[in-house]
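For this view, one protein chain was removed and the others were kept in their places.
All chains are identified by letter, namely A and B, in their written order; residue positions are counted from 1 within each chain.
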């Protein structure tokens, strides 16, 4: 509290406060732009179905609940919750598959020296470049021959077989960044690769695993093409397919309920993201950063 | 693609070899390696390599999915190169890649720099900025985008203030591509997170030292931040360009499924999709897909080649 130090503290504090104001103004400005479309969608979900297409207003003039309350009746005799359940099953299985298979593969790439590793790694990275359309038809024929269409198997098989190269890559990079002393110590203790993987590397790779889980969940939840091609029974449809049932090219489309349902469909994704997003940065931290 | 090999090769080489392990140990390592890899190998053979070879074969055939493929040599490719719609789709895609990727990365980097500062509410902002990426290419994105960029909607009104009246972007073949670009930029969450991760790893001491030397914020950004995060930047450029080349969903929903008007949002995969799944010209579609694979591989190769000139790998970065 001596008067001599006061002016110094004062100017530094002021500068910091000024910086803070600028920072918040900037962040808020970006926030406004980023959230405007989201608010529009929320607003639209309270507009009468007729007014949604080509409506210019951000918010409804007279909010209606009909779009949401209509969801309770289901669509075409199918309850909306069944779409959500199907999507959830798909997303959860996808996450489980990606986490298990990608971490196993990544462990091999990062921690085991075996013949042909570099070649396989190159092949794996190469699959990142493939547009998935090129594989769609041959894969469909395969699953049909196995009589597995109209099940979740074709949708999640690839996840359990580590075909999502990006996540394998992410985990490889992360595992390489782990202190080598740990798994060498494990080896000295007589741990085999599986023990090392399961008890040491896997728990330590949590950020990368959760990051992969987040992306997998979002991708599976939003996937349209896969369910469109493989699922036939409407009761097995995911949310993304269910949404299309509100559309009617020859009659009256129910855009109100469509937009309301797409909004409700956002909730699980947001919840999942919010729950785990704090790991996202750490999970990304080592991906591609080191040579 | 061979350039990619460099990445795994380095740590492998550095690894201290276990001296006493001997041949039996190596065999066990091989066994363990392939055991761990077995799901991936099965997936690769069954779901990637097999279908890839099939589609490579289709690329040289006429194949309508029903009658067996009929060998036509390079016909699909010659037809494709002369096809005005194919040319249009290449033009649209290139425009999209070249405009959207840098803008999206620039915004992602800018926002990441902002969020890298320790401030109250930082985590909340980060989550909120990621929100658009969660929505993906949902139908509601289609609705809102068409509404925002219509005549006399908010964007148009904003433009008119600056005396630019184009009457809405969505219906105008000359502008609708920028609505797509805007959508891509809006979903800047993923590269932002990657940038944040990179920024977090820049040692604080470097900045403190620079500040002592009297370097201003711009100098510090240019001399410290940029070189230090150049590997992340490279990773983002690579990832986002590949994604941009393969863009489909956003074009599909923004154009209300038609990739129009007048083919103005006919991105490459949209044309591929129309040819393959609407017109059942699988041979042509496969030829298109393989051309895209080659193009993306070339771009990747060029990026990898260029990284030697501008990407700084700092061994001591940790």
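Following the convention adopted for this analysis, a residue touches a chain if its C-beta (ideal position, glycine included) is under 8 Å from a C-beta of that chain, and two chains touch if they have at least 3 such contacts.
The rule is simple: contacts and distances are computed from a predicted model.
J.: Have a look at "RNA polymerase sigma-70 factor (ECF subfamily)", "ABC transporter substrate-binding protein", "Nitrite/sulfite reductase" or "NlpE-like protein" and point out the UniProt protein name belonging to the hidden chain.
T.: In UniProt, the chain that is not shown appears as "ABC transporter substrate-binding protein".
J.: Please identify which residue in B:195, B:277 or B:304 touches the non-displayed chain.
T.: B:277
J.: When the complex is taken as a whole, what residues of chain A touch the one chain not shown?
T.: These residues touch the chain not displayed: 50, 53-54, 75-77, 89, 92-93, 96-97, 99-100, 137, 140-141, 144, 147-153, 156, 160, 182, 199-200, 202-204, 206, 228-229, 232-234, 236, 241, 244-254.
J.: By the contact criterion defined above, which parts of chain B meet the unshown chain? Give residue numbers in ascending order.
T.: Here the touching residues of chain B are 64-67, 84, 146, 150-151, 167-168, 170-173, 256-258, 260-263, 277-281.
Note that only the chains that are shown with their structure count from here on.
J.: Which bits of chain B are touching chain A when the two form their complex?
T.: 1-2, 4-12, 15, 26, 29-30, 32-34, 36-37, 39-44, 46-48, 50-52, 54-55, 65, 111, 114-115, 117, 119, 121, 123, 125-141, 143-148, 150, 152-154, 186, 193-194, 196-198, 200-201, 231-232, 234-235, 238, 242, 245-246, 248-249, 269, 272-273, 276, 282, 285-286, 289-290, 292-293, 296-297, 300, 313, 315, 317-318
J.: Which of the residues in chain A come into contact with chain B in the complex?
T.: 20, 23-24, 26-27, 30-31, 34-38, 40-41, 44, 52-56, 58, 100-101, 104-105, 107-109, 112-115, 117-118, 120-139, 142, 157-158, 160-163, 168, 172, 176-177, 180, 192-193, 197, 218-219, 222, 224, 240, 243-244, 255, 258-259, 262-263, 265-266, 269-270, 273-274, 277-278, 280-291
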